[in-house]
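Have a look at the structure below, then the notes.
In this view, the complex is presented without one of its protein chains, the others remaining in place.
Moving on to chain A:
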Amino acid sequence: MPREIALADALVPGLLLIYLGCLLVLWLIDTIIGRYGLYRYVWHPSLFRVAVFFLLFGAAGLLLYP
């Protein structure tokens, strides 16, 4: 994946797009978990959420920019 992507002639870092994509995925996961009330099995929901985000972002970033 290119380091920088031209969006309407403005160079945007590719990592930023991945970041936004990960936010979207996180939001999706969060909604699904909330919908079925699964957060009651988690000790600290917001810490869990942050951890999931780090996993997603870390994995995507490292896979796409080895």
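Heads up, the rule we're going with is that contacts are C-beta pairs under 8 Å (C-beta built on N, C-alpha and C of every residue); 3 or more make two chains touch, one makes a residue touch a chain; residues count from 1.
Everything that follows uses one rule, which is that contacts and distances are computed from a predicted model.
Chemist: When you check the chain that is not on display against UniProt, which of "Carbohydrate ABC transporter permease", "Glutamyl-tRNA(Gln) amidotransferase subunit A", "FUSC family protein" or "Branched-chain amino acid transport system ATP-binding protein" does it turn out to be?
Modeler: The chain we cannot see is recorded in UniProt as "FUSC family protein".
Chemist: Quick one: say which of A:2, A:34 or A:58 touches the chain that got left out.
Modeler: From the options A:2, A:34 or A:58, the contact with the absent chain belongs to A:34.
Chemist: Please output the residues of chain A touching the missing chain, sorted low to high.
Modeler: Within chain A, the residues touching the omitted chain are 10, 30-31, 33-40, 44, 46-47, 50.
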